[in-house]
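One protein chain is absent from this view; the other protein chains keep their places.
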Amino acid sequence: MDFEITPRMRELQAATREFIAQKVVPYESDPRQTEHGPTEDLRRELVALARQARLLTPHASVEMGGLGLSHREKAVLFEEAGYSPLGPTALNIHAPDEGNIHMLEVVANDEQKERWLRPLVRGDIRSCFCMTEPPPGAGSDPGLLRTTADPVDDGYVINGEKLYITGATGAKLAIIMARMPDGSATMFLADMDREEIRIEEQLTALDTCFTGGHAHVRIDNLRVSKDDILGEPGRGFHYAQVRLAPARLTHCMRWLGQARRAHDVAVEYSRERQAFGKPIGHHEGVSFMLADNLMDLHAARLSIWHTAWVLDQGRDGGLESSMTKVLASEAQWRVVDRSVQILGGSGVTDRTIVARIFRDMRAFRIYDGPSEVHRWSIGKRIAKGVA
Amino acid sequence: MDFEITPRMRELQAATREFIAQKVVPYESDPRQTEHGPTEDLRRELVALARQARLLTPHASVEMGGLGLSHREKAVLFEEAGYSPLGPTALNIHAPDEGNIHMLEVVANDEQKERWLRPLVRGDIRSCFCMTEPPPGAGSDPGLLRTTADPVDDGYVINGEKLYITGATGAKLAIIMARMPDGSATMFLADMDREEIRIEEQLTALDTCFTGGHAHVRIDNLRVSKDDILGEPGRGFHYAQVRLAPARLTHCMRWLGQARRAHDVAVEYSRERQAFGKPIGHHEGVSFMLADNLMDLHAARLSIWHTAWVLDQGRDGGLESSMTKVLASEAQWRVVDRSVQILGGSGVTDRTIVARIFRDMRAFRIYDGPSEVHRWSIGKRIAKGVA
Amino acid sequence: MDFEITPRMRELQAATREFIAQKVVPYESDPRQTEHGPTEDLRRELVALARQARLLTPHASVEMGGLGLSHREKAVLFEEAGYSPLGPTALNIHAPDEGNIHMLEVVANDEQKERWLRPLVRGDIRSCFCMTEPPPGAGSDPGLLRTTADPVDDGYVINGEKLYITGATGAKLAIIMARMPDGSATMFLADMDREEIRIEEQLTALDTCFTGGHAHVRIDNLRVSKDDILGEPGRGFHYAQVRLAPARLTHCMRWLGQARRAHDVAVEYSRERQAFGKPIGHHEGVSFMLADNLMDLHAARLSIWHTAWVLDQGRDGGLESSMTKVLASEAQWRVVDRSVQILGGSGVTDRTIVARIFRDMRAFRIYDGPSEVHRWSIGKRIAKGVA
Partner (left out) sequence: MDFEITPRMRELQAATREFIAQKVVPYESDPRQTEHGPTEDLRRELVALARQARLLTPHASVEMGGLGLSHREKAVLFEEAGYSPLGPTALNIHAPDEGNIHMLEVVANDEQKERWLRPLVRGDIRSCFCMTEPPPGAGSDPGLLRTTADPVDDGYVINGEKLYITGATGAKLAIIMARMPDGSATMFLADMDREEIRIEEQLTALDTCFTGGHAHVRIDNLRVSKDDILGEPGRGFHYAQVRLAPARLTHCMRWLGQARRAHDVAVEYSRERQAFGKPIGHHEGVSFMLADNLMDLHAARLSIWHTAWVLDQGRDGGLESSMTKVLASEAQWRVVDRSVQILGGSGVTDRTIVARIFRDMRAFRIYDGPSEVHRWSIGKRIAKGVA
């Protein structure tokens, strides 16, 4: 039982912290940030900087061009990257690419890796993960999957609609989850340039930090070959889990950085802004909120580190990642909400970055399993005596 | 002790409910809604509809062209108006005009009423309330007021900066709070067209429901005459209270309508969306949130009604309006946040109106006194034995 | 819509407040208060005082010897009575007698009223309500009722176990809920002196305010006649509802008084106790808690008043009483918990009465429907569109 950060972690932490502060934060006022995320142009500029700093796609294996980080190393580095809303984009560790890269490393065959994974790791292309669907299709309950893959000749024809597909617009690769005639699910890799895949609608969302934003995607009679199957047919739900447990955790890491940023902005303001005869940070009404922030950040970090350690032991970590998802997403949200409150007018306008963090973070309590689905799943484990 | 709604209230409620549903809700997808609120064009179109429905500026006195509502009648009608984000704009009961109209009725002289109040009540012009300032000026603590009014000849010269001025862009009338040489504060009425008043910066805010948005305003050597003083010189802080207590309460009323709307959208979704074998509303994880929504709406409404009754008795209502501001703003926020959570992806994107309500409402826990300032003030009353 | 207290209410309020302060509070240190409530001796002494003050059993009809209070009048009077843990005992309005008296007035026949109701109203005897059972019997789910009433000759034989029976020890009358052969439920009136009814075990509970405490009761072959049936056979569940909705509300009223008492003790302490250079009530950490107390008391009171008004209109009030039960029990609990916290050592020992209120109140979030069952029931109404 040891909470020491290793020398390598400390080095990665320092390098990332400096990179974010020096190179990324100045871009936060760059006009190339739209309602639907940074432009591709801005993204490439940031990626180039990370490449230069040798911090690009650090979670990928060394063979593939990354730094081959352990989950615990990711915990430290990703928190730092998350300190700027643009950090994860710069380091190419944002959703959904970060999780897609991880899954492809584990599941894809060599040919697929060469074709899709390498350019993803280089930050040359982006990918999207086509899983969730409009009602009555798959949402929190993946079992409702309605997109179909029907066998034809030596391949399949895919038909369906996908909703809330992050990064779809501008992505090169689509990973599509579809239902097989036998009811099982399979993941397919497809080129987003195919005309059978159409952006039906670009959604406007609370968040604006994901390149490409979120879209409603329609797939009409998309022909794919057996070579386009990711891993084995029928194992789609399993691979989704391979992807989800760590992807869920990396969300927690990145948002921890964002929450810390919001807190830091609030702390600075609380030292300067006067009210009723003293700096507002000397009023317990404010200082108690800052203290709660610190405790929430601390508890979230410890839970993230613990789950990262569990995953590093090669354990499944399903329970731990569910607990951490709920603990961290709710604690981090409280931090951001309190920071907004302390900042007053500066917290709800563009006079600080906190209003943006507030908008960006809200969906985190929903995606990768809403708090309610995780509580339900933890409760079921308790009922069964396995938690 | 009687919770019966009077026949007149019931009539106003029904008429407003129908007006909102039939006339206003269809405009919610009108493209003339910008980051900085509805365009002036859209606003005038909506105002014309309310005029037609005889629901325009209903809180103004009958002499001035309103319906002369009691606070309790406002409670009922404003809740209905708030059911659409565009409702208060249509009825001309949105901040800051609603409060400005109320204050002008109480404090302005006949000439000022003719010049400013009548066109405001008709919805022909808009006004803004220039009180808060950038640090280190007046914010939650009005005592920090730094804008000055220096006597010259038969008038004053005003200099200062004002921040978070809602509706400033496009307003015709500015009500400016400034500090006199003796330290007291005075309110002045000024034409926003004067070149000495400049929109320094249009802020981007979380909310997008106020026509004109929020601005940073600079006032440079603005000459005003004694006739431009609102009420008596030196009584500015007093008039701010005259304005604030009811204005605070009408915020609670309008946002109650918004919260109810968010809840209704969530209820409808909870009946249709399936997950894990049944509508999500049949899962206690969701149904408990809906039950909590109902209780929060109920408690907020009762507290609003009670404070409205207190004000109708001619009592000051300072304690009650502070309590209601905290109770209602926090309860209504919880309702909207839970509704977002239940709606999942539809709650954080433009697929429902709830994401917009979420953005619009956050600042309500801050303006007209943040929760912390009200708790502090209630606590002081308790310490003094007057609560 | 009028929150004015009527002159009669004001009179009852003043009389009760004075009676509690002058006559009842001095008994709070009387040694005749045991782990299982006041002794019968103490109870009779208190009842005699209330009789003298013409405040005894005020909710009973005038014919039966009470004051014939409306629900709203009860709201005002019971809150005052609850200001002392001994108040409801003195006024004979404590659970379960208060609810039993109400139900007997509505359902009992003349003979039963003469035999049981009159002495109950006079405070000469006590009663208990034998409904809940040990697992797997009736608890939060009354449908699990296992006590049976088997027809024999011209009567029935009752067998079963009852748990958490408040006031059983020392009661003269038992109202027993039992299942009929056809699955319906019937209420029977029985003399607790019958040897077929046995106190199996006197439970030690957190609370100590109910005369007779709580017991595990065993009923073995208890012969009852048809004349012992309360109301009609098979309508037991219906009568339980007749009893519950108002009984639930009177709990809220009494505990509101207790919560107010705890708050008052905390306020007084916060003015006197110094820490870090000033009275603790001048620290926002404490004053914010007191402000929250005031808001919780206010919201609970308004919700109680509203439901009382609904019941006074002759409406069923099922939804309203569920909402008020949750709102009030949770708000009042927070008040007491915060008061304990403010009082520190005095809050967790017998140096103030607050530790006793803390112990006495915890079960209130459980009995007459735990918060969870009410949320579930409110949620079901929402799902059905009837809330």
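Which chain is which? They are A, B and C, in the order written, and residues in each are numbered from 1.
The working rule: a contact is a pair of C-beta atoms (placed from the backbone, for glycine too) under 8 Å apart; a residue touches a chain by one contact, two chains touch by 3 or more.
Model, not experiment: these values are computed from the prediction.
One chain is not depicted; across the entire complex it touches A, B, C.
From the options C:Gly65, C:Pro119, C:Gly139 or C:Gly318, the residue with contact to the unseen chain in the full assembly is C:Gly139. Across the interface with the omitted chain, chain C contributes residues 132, 135-136, 139-141, 143-144, 163-164, 203-207, 214, 272-276, 283, 285-286, 340-341, 344-345, 347-351, 355, 358-359, 362-363, 365-366, 370-372, 375-376. Chain A meets the missing chain through residues 1-6, 9, 72, 267, 270-271, 279, 281-282, 284, 286-288, 290-292, 294-295, 298-299, 302-303, 305-306, 309-310, 323, 326-327, 372, 374-376, 378-380, 382-383, 387. Taking the complete complex into account, residues 283-285, 288 of chain B touch the chain not shown.
By definition in this document, only the chains that are shown with their structure count from here on.
Averaged Cα coordinates give chain B a centre that lies 43 Å from the centre of chain C.
With centres set at the average Cα position, the gap from chain A to chain B is 37 Å. Residue positions 286, 372, 375-376 of chain B each touch two or more of the other chains.
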